[in-house]
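Here it is, the structure in full.
A single protein chain has been omitted from the complex, and every remaining protein chain is retained in its original position.
To keep things simple, chains are lettered A and B as they appear, and every chain counts its residues starting from 1.
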Amino acid sequence: MGQDVFEITINAVKMVAIFLLMVQLVPVLVWVERRGSAFIQNRFGPNRVGPLGLTQLLADAVKFLFKEEYIPNGANRLLFYGAPVMALVPGALAFGSLPLSMPIKIEPFSISILGMSIATTKAYTFAFQSFDIGIGIVFVLGVSSLGAYALLMAGWSSNNKYSLYGALRASAQMISYELALGLSLVGVLLLYNTFTFSEMINLQQGPLTINVMGAVKEISFLPNWGIFFQPLGAIILFSAMFAETNRLPFDLPEAEAELVAGYHTAYGGLKMLMFYIGEYGHMLVASGLMVTFYFGGYNLPLIDSAQVVEHFVGHGLSANAAAVMGALALFVVFLAKVLVFLWIFIWVRWSLPRFRYDQLMDLGWKTMLPWALANTIVTAVVILVLRNKWVH
Amino acid sequence: MSPLVIILALGVFVAIFGIALVYVSSLLGPRQPQSQMKLTPYECGLEGERREDTKISVNFYLTAILFILFDIEIIFMYPWAVAFGDYLSAGNGVYIFAVMAVFLAIFIFGLIWEIKSKALEWE
Partner (left out) sequence: MENSLLFYVLSTLIVLFSFGMLVAANPVFSALFLALTMVGLAGLFFHLEAYFIAGVQLIVYAGAVMVLFVMVLMLFDLKKEIAPFSRGTLAGFVKLVCAGALFGLIIGAAKHSTEMMMITPEQAASQSGYAVEMKALATLLFTKYLLAFEVLGVLLLLIAVGVVAVSRAKGGTHVRS
């Protein structure tokens, strides 16, 4: 019974903490986006409120809270209020399944007061993620395909043709690019032969290892990251992610010259903010997936996670403290890698112009899908030739 | 503890969080008596038209259905890709490759046909 309560508490705390981490990253990203766009366009950006304009976010939050409540005539109330809530869920679920750092293995230790041992804990492994789910990739794909419903609900319930067109464009574009995205993942699966994120990360430890017909060749100065085996897949996946998150250059659903603000035209205040949380949540998941598939996950290049723990033990920490410190250090590494990709998202948004709608669909169906197919076939052929046991 | 419990709990938690946000903002925001004009569906300065006139291109529907068909084909590649390694180490790599090669040939034929038939053209 004590163990049950303990597990429930741990899991609940992890769940809430990781969700809040995602929500808390959003204001930071908004700040980075504003300052970054200002930097790119040679302006100042928000710099009046607080140091570097950082407290502008607080001011914005208060402003959002006190916005007028507005619901257009003829709108469907249930769906109108439900859509922003629905926009939060997929991102949060997908983010919860990503491993943010290595699991912390706690050895049994005894708790003692005044020299008297009162209890001995059991060995326990904390996974640094909300839930560890074997079919990681399929789960994330499935959950994020639910994201389109929030847009359709918002677009239909607003009783407004701009919203409806925006929602339809958004869903058509999301499903079109989901094909290229899903197909580019086949290359990843062929490479690692697993759906589980933590196994993929473990496979990317150590120096770059190439297995040619049983002869193993090591390149000692490069990490064993997926990007060296799947460069084309990585590019296709990352580009498709831009379309999935509805960001420039694929932000046709919000093309202000044609559609005002797309599916959230009729929304304001906190409800609009929730759509933004959903969008940034998608970006976080996308960056996390890129890091996990192609850039070694939470691991430092060329350094195994076990070595990090040993390093902390070498500095005189106990085994348990070293495990915790190691996991925290690798969590910082993961965040740093993710932030690089988030910055690329922002950078691209302020550098490239928007596509026309037919160009967008052509790119998805006639360019990226065939290239993803080619990537799959080439990967399969190469792996077949190099790794097959030709002689029984 | 089954991950399903955590997933359901997380979903419920996020939903409650979202509903609380929507509720709080509806409590705090001012509710002046709004003019009827303000409540009409948004239109760029003109009087709004009726929504029933909104026509939706058949292309959206076509795209959606073609998406499902291709998506199902892609889903079938997932177990194949994961099992590929096992078949390779058992020496059956050529067999499993040939199985998917036939399937992929049909897939590619379908894709080329769709592109040639101009079903994916948007005007």
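Following the convention adopted for this analysis, contacts are C-beta pairs under 8 Å (C-beta built on N, C-alpha and C of every residue); 3 or more make two chains touch, one makes a residue touch a chain.
Owing to the predicted nature of the structure, the values given are computational and were not obtained by experimental measurement.
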{"item": "Given A:P108, A:G142 or A:P207, the one touching the chain that is not displayed", "value": "A:G142"}
{"item": "Chain not shown, touching residues in subunit A", "value": "79, 133-135, 138-139, 141-143, 145-146, 148-149, 152-153, 156, 164, 168, 171, 175, 178, 182, 194-196"}
{"item": "Subunit B residues touching the omitted chain (full complex)", "value": "2, 4-5, 7-8, 51-52, 56, 58, 60-62, 64-69, 71-73, 75-76, 78-80, 82-83, 86, 96, 99, 102-103, 106-107, 109-110, 113-114, 117, 119"}
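Throughout what follows, only the chains that are shown with their structure count from here on.
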{"item": "Intercentroid distance (Cα basis), subunit B paired with subunit A, Å", "value": "17"}
{"item": "Subunit B contact footprint on subunit A (complex, rising order)", "value": "7-8, 11-12, 15-16, 19, 64-75, 81, 84-86, 88-89, 92-93, 96, 130-133, 137-138, 158-162, 164-165, 168, 171-172, 175-176, 178-179, 182-183, 185-186, 189-190, 193-195, 260, 265-266, 269-271, 274, 357-358, 361-362, 365-366, 369-370, 373, 376-377, 380-381, 383-384, 387-392"}
{"item": "Subunit B residues within the subunit A interface of the complex", "value": "1, 3, 6-7, 9-11, 13-15, 17-19, 21-22, 24-26, 28-32, 34, 36, 38-42, 44, 49, 51, 54, 56, 59-60, 63-64, 67, 70-71, 74-75, 77-78, 81-86, 88-91, 93-94, 97, 100, 104, 107-108, 111, 114-115, 120-123"}
